[in-house]
Structure formats: structure tokens, C-alpha cells
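Next up is a structure, given as C-alpha cells.
The complex appears here minus one protein chain, its other protein chains still in place.
As written, the chain order gives the labels A and B, with residue 1 at the start of each chain.
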Amino acid sequence: MSVPALQSDATARRETALWLAQRASAVVLAVCVVVHLATIFHAVRQGLSAEAILGRVRGEPGWAVFYGVFVAAAAVHAPIGLRAVLAEWGGRRGRGVDRALILLAAALAAFGGRAVWAVIG
Amino acid sequence: MKARERTTLAVDIWRGGVHGRLQRYDVPRSGSQTVLDVVTHIQRRLDPTLAYRYACRVGMCGSCAMTVNGVARWTCRTHVDKVAVDGGLELRPLANLPVIRDLVCDMGEFFDKWAAAGGRFESRRTRRDAVMRVAPDSPARRAVDAAIECIGCAVCYASCDIVTARPDYLGPAALNRAWTLVNDVRDGAPRARLAAVAGDAGCHACHTQAGCTERCPKGLAPTASIAGLKRAATRALLRGEL
Partner (left out) sequence: MKLRPRDRARSSWWAYAVHRISGVALALFLPVHFWALGQALAGPAALDHFLRWTDDPLFKLGEWGLVVLLAAHLTGGLRVLALEILPWRGWQKNFTALAAGATLLVAVLFVLDGR
């Protein structure tokens, strides 16, 4: 076949890895979202107040791990999803876009991590 | 008055290339009339300058594919009664492909992508080797059988939203053909095939809108073939074979 092998291999690996990361993070998010929604339903029924929320979750390592995983999965899933949107509806693709999206992933992870720390400590 | 009772059909046909206009023709209706019958009548009796393609006219070659009232179809297999809205038809060349003239599109990029996706069988035996055995009921062969009937008519390509949004996307037909070869036990280039289809604007760009599967006149499911390629590429990646 006339396709230059080396370059195609690297691109194929990258695109396949991104696809896999997107689907894997999607499964993690599906679980986290259901748990999160159930938690919010419960909180709404109880009546939201800072005291109540912080009282329940502050210092709980279980919640920290749960929301830490949630944030990480979102930080992976959202930029990869936006990458497709930018490529198809924004007409933008390439190294520049990819670098910007890596920054976005880092920002989401940092912001999210800060939020987890703020609420759960 | 019901559409069936009208005696003439109002047909708007694209004339020109990239720039052009719709031209109106009035065509007498007849029983069991197909859209191809309509176009042929126009070119033979009304306007010999109209350019269009057909060959077998019996639903085997796919040459007559064009856009009928917004939908890509084989005109020889499309009855006027089924698609004429209020006794009218609008005919345009296939979408997502450059227009040569009138209803004729340039199929070059369609077949270039077919080749780029590795649409050619690569042998690893010679005539001196024994004939390879292919079990017809093996999962791999079943996968091939489900996708092998493609005749390259480009209806799927014209119906694909991703092709419209990403002009370099390989497209459903090319990827569907690649899938049949990935599953062909006789094939000699499996690794190169996956590399060719899993790259930029390859199988991973498919978002399962399934326009291809909806419109394929042969009832094939490129969406399923492309999903298979996604899985195959992932398996190869995890095994370090990509």
C-alpha cells in the first residue's frame, strides 16, 4: 500500500488512544454522574445549606476519592469531546488546537481539584 | 386533486456546475414511472444538453445515484409516486462530491479515499501455495459477508454528515471496504490496514449519525463496520500492534 507507514502508525495510535480515553472516561463519568445526581436529589430534599453540605462531606476520604476521580474523568472527557466539535463545526484542527486542549484539561483538573479541596478538604 | 391523478410532473433539475440554477421541466406521468425514466425522458425528448449518468437501469450498478428531493437515491429504483411531493421533484447531483455538470458528480475523491483506506486486497500467497481455507460460518467471514456487497455507488458518502463537516474524512464506503479486508483471513497487510483507517479523519471520526446505514440501497450497515474498525484498532493498540 502506498501510505507512508511510520507517520500513519503514530497518528493512528494517537487517534485510537484518544478514542479509548474518551470511551473509558465516559463509562467512569456515567457512574459518577448517577451517584452525583442521586446525592444532589438527596441534598435538595434535605434542604441545601453550607453547614449541612460541609458537615456531611468535610474530611471524608471516600468523598474526596470519588470527586477526585470524577474531576479527572471530566478533565479527560470534555477536551477530547471539544476536539471533535472544533474539527467539525469550527474547522479547526492540528497541533495548536491539541495544545490548547491539553491546557484546558489541565485547567479543568486544577479548578476541579481546588473545588474538591474547598468542599471536602 | 391527488398527486396520482395529475398528468404532468413538475421537475426542477440542477443545471450547471458549482454555480448554476434549477431548471423546470414538465414531464408526462405514467404508471410505474421511475425517476430515471423522468430524467431520460427529459434528455431524449425535451433537452438534449442535460448531463446525467446511468448504466444498467435495473438496480445493480449504482451509476444513477443522485439527490432526489434532498435524499440520495438510485433513480432507477425510485418510483415517482413514492417521492413526488405535490406532483413535484427536485433533482440535484450527489452531495459531498464536486459537480462536473448538471447531475454528474466527480467520483474521483470517493475512489481515492477507497484506496487510501487500503481498499485493495494484499495477497501473501503465490500460485505455488495451497489454496487458503475460509470457514464460511466463522465470525470473521460473517462480518465480511455482511459488508461485502458494496458496489461503490456513493449514496452513503453523500448522506454522511461527517463527510460534509470534514472533507478529509475517509467516508463510510471506504471504511466499510477496509473492514471486509481486516476480517479477510487471506489478507497479508492487517497492521498497515488498521494504521490507514484509524488515523486523522479515519474511523474514529464517525459519530454514529448512521446516515449511511439509513440510505444504503443494498441495506448495508457501514456504521457497524466502522464500529468494528474502532474496536479492532483499540485491540491492536492495547496489544502494541498498532
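As a working rule, a residue touches a chain if its C-beta (ideal position, glycine included) is under 8 Å from a C-beta of that chain, and two chains touch if they have at least 3 such contacts.
Nothing here was measured: the structure is a model prediction, and the numbers come from that model.
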- Item | Which residue of B:A116, B:C153 or B:A210 touches the chain not shown here | B:A210
- Item | For subunit B, residues in touch with the removed chain | 67, 70-72, 159, 161, 164-165, 207-211, 213-215, 221, 223-224, 227, 230-231
- Message: I need the residue numbers on subunit A that touch the omitted chain, in ascending order.
- Response: 23, 26-27, 29-30, 33-34, 37, 41, 44-45, 48-51, 53-54, 71, 74, 78, 81-82, 85, 88-89, 107-108, 111-112, 114-119
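The working rule: only the chains that are shown with their structure count from here on.
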- Whole-Å gap separating subunit A and subunit B, where each centre is the average of the chain's CA atoms: 37
- Task: Note which residues of subunit A are touching subunit B in the complex, please.
- Result: 1-3, 5, 8-9, 11-13, 15-20, 84, 87-89, 93
- Per the touch rule, the subunit B residues reaching subunit A in their complex are 115-116, 118, 120, 122, 162, 165-166, 189, 192-200, 202, 204-205, 207, 230, 233-234, 236-238, 242
